[in-house]
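One structure, as structure tokens, below. Some questions next.
Only a single protein chain was left out; the remaining protein chains are all shown in position.
Which chain is which? They are A, B and C, in the order written, and residues in each are numbered from 1.
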Amino acid sequence: MRVGVLTGGGDCPGLNAVIRAVVRKGVQEYGHEFTGFRDGWRGLLDGRSVRLDIPAVRGILPRGGTILGSSRTNPLKEEDGVARIRQTLAEQRIEALITIGGEDTLGVAARLCADHAVRCVGVPKTIDNDLSATDYTFGFDTAVNIATEAIDRLHTTAESHMRVLVVEVMGRHAGWIALHSGLAGGANVILIPEQRFDVDQVCAWVNSRFRASYAPIVVVAEGAMPKDGDLVLKDGSLDSFGHVRLSGVGEWLSKEIERRTGNEARTTVLGHVQRGGTPSAFDRWLATRFGLHAVDAVHEGDFGTMVALRGTDIVRVPLAQATARLKTVNPELYAEVGVFFG
Amino acid sequence: MRVGVLTGGGDCPGLNAVIRAVVRKGVQEYGHEFTGFRDGWRGLLDGRSVRLDIPAVRGILPRGGTILGSSRTNPLKEEDGVARIRQTLAEQRIEALITIGGEDTLGVAARLCADHAVRCVGVPKTIDNDLSATDYTFGFDTAVNIATEAIDRLHTTAESHMRVLVVEVMGRHAGWIALHSGLAGGANVILIPEQRFDVDQVCAWVNSRFRASYAPIVVVAEGAMPKDGDLVLKDGSLDSFGHVRLSGVGEWLSKEIERRTGNEARTTVLGHVQRGGTPSAFDRWLATRFGLHAVDAVHEGDFGTMVALRGTDIVRVPLAQATARLKTVNPELYAEVGVFFG
Amino acid sequence: MRVGVLTGGGDCPGLNAVIRAVVRKGVQEYGHEFTGFRDGWRGLLDGRSVRLDIPAVRGILPRGGTILGSSRTNPLKEEDGVARIRQTLAEQRIEALITIGGEDTLGVAARLCADHAVRCVGVPKTIDNDLSATDYTFGFDTAVNIATEAIDRLHTTAESHMRVLVVEVMGRHAGWIALHSGLAGGANVILIPEQRFDVDQVCAWVNSRFRASYAPIVVVAEGAMPKDGDLVLKDGSLDSFGHVRLSGVGEWLSKEIERRTGNEARTTVLGHVQRGGTPSAFDRWLATRFGLHAVDAVHEGDFGTMVALRGTDIVRVPLAQATARLKTVNPELYAEVGVFFG
Partner (left out) sequence: MRVGVLTGGGDCPGLNAVIRAVVRKGVQEYGHEFTGFRDGWRGLLDGRSVRLDIPAVRGILPRGGTILGSSRTNPLKEEDGVARIRQTLAEQRIEALITIGGEDTLGVAARLCADHAVRCVGVPKTIDNDLSATDYTFGFDTAVNIATEAIDRLHTTAESHMRVLVVEVMGRHAGWIALHSGLAGGANVILIPEQRFDVDQVCAWVNSRFRASYAPIVVVAEGAMPKDGDLVLKDGSLDSFGHVRLSGVGEWLSKEIERRTGNEARTTVLGHVQRGGTPSAFDRWLATRFGLHAVDAVHEGDFGTMVALRGTDIVRVPLAQATARLKTVNPELYAEVGVFFG
């Protein structure tokens, strides 16, 4: 069988581990042949591909990013997108596709599979961990470790100087990275997109921490928003979502805390550092097992499915589930970690 | 309520995170008071304890080891052990115990709870991940990351020189660390205690790897054993389990591979490096949540239970389950990773 | 002999290693007694101190920050500052001071020693490495390693996506951290405070890198400034040094590159992460040897001196040299690394 592989969306540690596992097992155990499409759906539209044999995937396990490149191209929004994809598949005699990506990439795969008879198996990927169909996505553990290590380092300053330390981490729509790294790093405040924050409450936690003679560490997800947009607007420092983006919520919050509490604040913005570099052992394990099971699904002809983690097992769920619902931090869990605030 | 806390068995990254979470939540939310017993059951026998209030647990989250000390003392094997424990509890007016430990420690807790009305809640701990009642134990992820990083480094030499590189990792009875780190590190052979290995098969994998112009990396759990004890005995290099221990199975295997294949082999023995240092973010998250839920169980009077991980949830299971069955690597899972051998 | 120890200025990995070495050698070899003053010169003004014996310095070698605390207090600017210091020294019968700090702290020590007969030995400390009297200061190597690791991670994204990645690192007046981490991390542009940068030249390098199909990584020291303030002013985004600080030069430069090249840019601001956490092995070695030699200088009565690194030797130089001249990146060295730009 000839099988295509593509990676879509933002980069994420573990993509290469999936590709390697797919090819190793598919070639060795099933005798399949693999073609990698360049830059996500873009390569399938344009017919740009590379051969994926065992030498091609050697040494890529510990490498971040994706050897296939990626893009945010949505072929369903391109003129003749579906036709061009079907043509590429026909020309290259590709019988099945393994699509590795997030909500967008898998949503396209689900549509192609359901409506256009393109035989797809999905592998879920998002550094934000916000796909509801799986316990965890790979890349997330790596990002959390990087953010936690940064918070660990800030504690040194927190013990020696009386400054507020604000760390902005990834998470536009879900606060998983902030929650896990903030808890693991022993942060004194954790702010997530799921719940608008009250700057005065943040300042109260900050002051309470200072009273214990330690400097406070505030972890804020990039998508977290203050409760009262109006109040903020009056300062001239935030008039819209776009304006916050100008300097980021972390920088904005530092200024607000300085203004309201009179304490100096310093900001760290980790940015893409969180999604780069070598995957953690957990992410390599998860990504590899996803790859092994995805190729099993292809081999068994179980299309329209996606691999997912349930406990310690890899299971298959319908592809449509991948995009059914954003997995956000529920209020109970957020409350559970609130015992460490202040 | 006055609650005692103790840590037993070998050290394991995350113990301090459990203690901190127990105290933070117990004091702040429930108003309990906490006493830490020194050196596991030993401190309970001898009445040696320290007060655990919030300042006492400050800053311990990222620190490996246990601020309470540990021991392998089994009070059920000490003269008047149960009576002495009951006396200490009475004198210090301790109404419940949170016992953090592995099979041995939790086995004692189960017995004390069932037979002697000592009110216990357990928190499972083993770096080897071999407790069947929980998806994962804390400490394991840290150990796997350390071993994986070591294997990553060996690949550099494997690419530049033609040497066999043998890494001995922890795991006396279960091969979880070898399996996870070997997979994550891209090892060419993984040997676990669950399945006796055939040295000739190992040499065949080694030679097959050399033919691809890369040097092989062999990961071996400290408890892995060769298939044919007799064969080995004849070499004069292994006459009993004890003799293998003299130099360790890693060193022994290196010599055998050198002898049988004619290739140079080098050994790395990570030893206690795997169980030390700061816990990974995952282990801190898991240990902290175990602590939060253990104190909930105490507060609700749900004794004779143990906290456990199921998927992403913390649940309670009977303490007796902790020791019911060693969780070993099952043959299907071991076969799954076999695609990467050679 | 009774000897006082203090740490002044910003925190810096290695301070504790100096303190430990001073105490270990001073107590064991010379039988001296040590007193640590809290929060730099502030503790000496207020008579706040702690006893420093061998148990007090146990386990502090790998810990960032300073167990003594620090401050930026300049006693020469305090009312009766010198008199209060002399009084504290007399009351506590302190015969000599080991002062660990940067330009400010050591400048005060030099003055006290020269003008007021306070017997001082200095240990140079600055994470920025900008003291001319010594080859390196401790803390610098740690900061460079942290920044380099962050740049390494960004390469993953640089290989998979076509975005400009801007990293702002420490260095208000000297570009050593930017230069070393930029070189070690393989950055495509390095901007330092010593030489005002031309945004158009930066954009030219960025575009040249894109033409090689890789995304550019730009490392900018926090104190780097664009050449043409006026041009910038017209954008309304930079009207003074203070205004750049609002969002930092990194964020500002990202916006400018986006505006001028049309490419997306992402910013990482490492902030205090660079000065926290455990010191690198080199910094522990250097800080420890500085401590050992500082206590030798005290023992030999060689006051008014400062320890310094020359090659692999620790030497003594006059304290006044510490503040004589800021050690900045010279144009030849900056030109040497220019071969890697673009």
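One rule holds for everything that comes next: a residue touches a chain if its C-beta (ideal position, glycine included) is under 8 Å from a C-beta of that chain, and two chains touch if they have at least 3 such contacts.
Not measured: the values here are computed from a predicted model.
Touched by the hidden chain within the whole complex are the displayed chains B, C. Residue B:E251 is the one among B:E95, B:D198 or B:E251 that touches the chain missing from this view.
Contact with the chain not shown here comes from a single listed residue; of C:R51, C:H116 or C:R310, that residue is C:R310.
If you put the hidden chain back, the residue from C:T66, C:T99, C:N145 or C:Q321 that touches it is C:N145. Interface note for the absent chain: among B:S49, B:T99, B:S181 or B:T268, the touching residue is B:T268. Along subunit C, the points of touch with the absent chain fall at residues 24-25, 28-29, 58-59, 61-62, 135-136, 141, 144-145, 147-148, 152, 155, 159, 180-181, 183-186, 212, 214, 278, 280-282, 284-285, 288-289, 292, 310-312, 336, 339-340.
As for the chain not pictured, it touches subunit B at residues 10-11, 13, 63-66, 69-70, 146, 149-150, 152-157, 159-161, 163, 165, 246-248, 251, 255, 266-277.
Heads up, the rule we're going with is that only the chains that are shown with their structure count from here on.
Taken as a contact graph, with one node per protein chain and an edge wherever two chains touch, the assembly forms an open path, each chain linked only to its neighbours along a line. Of all chains present, the one whose mean CA position sits nearest the global mean of protein CA atoms is A.
Where the sister copies subunit A and subunit C meet, the same residue numbers recur on both sides for over half of the interface positions.
The rotation relating subunit A to subunit B, fitted on Cα atoms, amounts to 180°, rounded to the nearest 5.
Relative to subunit C, the most remote chain by averaged C-alpha coordinates is B. Annotation: 40 Å between the Cα-based centres of subunit B and subunit C.
Rounded to a whole number, the gap between the C-alpha centres of subunit A and subunit B is 30 angstrom. One inter-chain figure worth recording: subunit A and subunit C are separated by 35 Å, centre to centre, where each centre is the mean of the chain's CA atoms. Under the contact definition stated at the top, not a single residue of subunit B touches 2 or more other chains.
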